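Complex shown without one protein chain; remaining protein chains in place.
Order of writing sets the chain letters: A and B. Residues in each chain are counted from 1.
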Amino acid sequence: MASATEFSVPRSALTPALYRVVARGRETADVVTLWLESLDGERLSFRSGQFNMLSALGVGEVAVSVSGSPSDPGPLRHTVRDVGAVTHALCSCDVGDVIGVRGPFGTDWGVTGNATPHDTVVVAGGIGLAPLRGAVEELAAAQREGAGRVFVLVGAREPDQMVFLDDLAEWEKAGVVVLITVDRPAPGWSGRVGLVTTLLANAGFDARHCRVLICGPEIMMRFTARALNELGVDLASIWVSLERNMQCGLGWCGHCQLGPLLLCRDGPVVNYLEASALMNERER
Amino acid sequence: MRSIDELVAAHPFAAGLNDEHLALVAGCAHNVSLDTDTMLCVEGASADMFYLLRRGHVSIEVHQAGRGPIVIETVGPGDAVGWSWLVPPYRWTFDARAIQPVGALAIDGACLRAKSLEDTTLGFALLSRVTQELLERLQATRVRLLDLYGEPRG
Partner (left out) sequence: MSVGASVVLRVDDLATLITRLSELGYEVKGPVVRAGAIVSGALSGVGDLPKGVHDEQGPGEYRIAHGDDDHLFDWAVGPSGWKPEFFPPHDELWRARVGDGHVELVEIPDEPRPLAVVGARPCEAAALGVLDRVFIDGAHRDTRYVERRENAFVAVVECSSPAATCFCDSMSSGPNIEVGFDLALTELDDDDGHRFLARVGSVRALAALEGVAFVLASAVDFSARDAVLEGARRRMVRHLDVDGLAGVLARNLEHPRWAEVAERCLSCGNCTLVCPTCFCSDVRDATDLDGDVVRQRTWSSCFSVDHSYLHGGAVRPTTQSRYRQWMTHKLSSWWDQFDTTGCVGCGRCVAWCPVGIDLTEEAAAIVRFDGVTSVTRPSVRSHL
């Protein structure tokens, strides 16, 4: 099938590149992973934790973190939860459909090309594992090469809402400590039941010398950071991924402000020392 | 083999207890190994024991006819199971089941209550620790009540 893209030069940062959905997989009832290839063969270079603006043409544009690993030579990977008009359109895409992609934007987890001898603890709530997936892939590979240990702690509402189950099994096989818990067990669930914070105390990481990457609902991140701090983790060693209404990714539209930050530019990944005050300010 | 005193002292629940209080608690404790599916607590039964978990996980459950046990939460090493021993009428309100082989310190609640009445400083120390445990569990429960992951995030 013929495809055409025409751009005036220079291409505006607000003009997306066109990508075709080359594969699609359902993670949970409302979460879909799309694999995307650029129509003009371009490869997007990104760091784990960054996001792209994805356009469902005619519906609109939305910020979605890359869920693939920078070292994965395959198609660009995004995992989307169906929560609004644009994400619904994206989740409804079929293989062969064309969407717009602009990016990558924002800060990253600091994992890409930055191995450490210390432990790295990844804490995810629900779909929050998606922006962390690439980082875990990189960390697991680095651990095999002798870098610090990796711990992946995941909380989900119900067992069937746990994303990337295959990946979790792979990571565990590769030597990553994987602990999962759910809020509500289902028949047949023999694992942990409780808040993700209950996984922290016995996970076995070195609280004094570790970095922690958290992504999930803001309340979950606040409670997790507090629990980590009680275990002796320095707040400056904690990073969180924050979310606001991002409409341009470029620092131009003003919607994603959180106090001094423009989250599309200064986030989404923010050190907890800075984030904690902002997360506690009401209606900011 | 470590003595009961050492095992009690090593458990997070006892962190900060003075030697005198540690000895009093250890005097009411014994070390137990429980097989999978052993019931530590049964709803409605007399709450004469509580447990400081050393290894293995325990599920706090409630039983419903036709549905079997409904798991409310799981607790593990470092946690305490049971506080009904502290409050009349001293009866369990939930079931607690070992979901793995469990190692725990079983502590005689009646024994501790008697010692606490004699030595209120011990009573206060224990109450503080139980309250701490209760608070953490209550906070986690409150957060779970929010059903955070049900809230859209994408």
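Observations
The criterion applied here is as follows: a contact is a pair of C-beta atoms (placed from the backbone, for glycine too) under 8 Å apart; a residue touches a chain by one contact, two chains touch by 3 or more.
Worth saying up front: this structure is predicted, and the values here are computed from it rather than measured.
Note on the undisplayed chain: of the listed residues A:Leu44, A:Val66, A:Leu262 or A:Ala275, the one touching it is A:Leu262. Considering A:Ala115, A:Ala201 or A:Cys253, the position touching the chain not shown turns out to be A:Cys253 (whole complex).
If you put the missing chain back, the residues of chain A touching it would be 1-8, 10-16, 18, 20, 55, 57-61, 83-84, 96-98, 100, 243-245, 247-248, 250-255, 257, 259-262, 265, 281-284.
By our rule, only the chains that are shown with their structure count from here on.
Separating the CA-averaged centres of chain A and chain B is a span of 36 Å. Residues 12, 57, 59, 70-78, 99, 139-140, 143-144, 146-154 of chain B are the ones touching chain A in the complex. Chain A contributes residues 31, 62, 64, 80-84, 87, 125-128, 155-157, 161, 181, 183, 185, 189-195, 197-198, 201-202, 216-217, 219-220, 223, 243 to its touches with chain B in the complex.
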